[in-house]
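Starting off with a structure, shown below.
Here the complex is missing one protein chain, while the rest keep their positions.
Right after this comes chain A.
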Amino acid sequence: MDTRTAITELIHRSGLIMDRCDFKGYLDLCAPEYQYRITTYSPEIRKDMTWLEHDKAGMKSLFDNLHRHNSDKSPISRHINVCLVDIDDAAEEAEVTSTIQVFRTTLDGGETELFAVGKLYDKVAFGQGGPALRSRNVRLDTRLLGYGYHIPF
């Protein structure tokens, strides 16, 4: 598989794996230096905001603690479309820009609603052992998220 295809597949896989709540599988896609963020811009206060920020260990404890919390159990579905893959061969790193739509489906009746839209800005290391996620910035357009959600997008 060529690098571009492998990277594109990694990004799509990260969404599918999270949809299944396979958190271990997700962390296996991440490099040790992984940094995850959810950010957005608030026109109301004219400021960039960070809504969630974790390194790999932080993501792991978030996942490990999930079962101790009271959470909305409606599954979500991340629809990711990889748009741009900028490969830096010398650095063995790629910058990937994707669009993401997150849909939420109710448990009772299975009604699906659009939950959020935004973009993914990912850094992917490639080289020995195949590509791995170095960082992800989920840049949300949607800021009205109702009662919210416990699992990162």
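Please note the rule applied: a contact is a pair of C-beta atoms (placed from the backbone, for glycine too) under 8 Å apart; a residue touches a chain by one contact, two chains touch by 3 or more; residues count from 1.
Here is the rule we go by: contacts and distances are computed from a predicted model.
Name of the non-displayed chain as stated in its UniProt record, restricted to "Xanthine dehydrogenase, molybdenum binding subunit apoprotein", "Phosphate-selective porin O and P", "Methanesulfonate monooxygenase, hydroxylase alpha subunit" or "Raffinose/stachyose/melibiose transport system permease protein": "Methanesulfonate monooxygenase, hydroxylase alpha subunit".
In the complete complex, the residue from A:A6, A:L27, A:L62 or A:I87 that touches the missing chain is A:L62. Listed for chain A, the residues touching the missing chain in the whole complex are 38, 42-47, 49-53, 57-58, 61-62, 64-65, 68-72, 143-150, 152.
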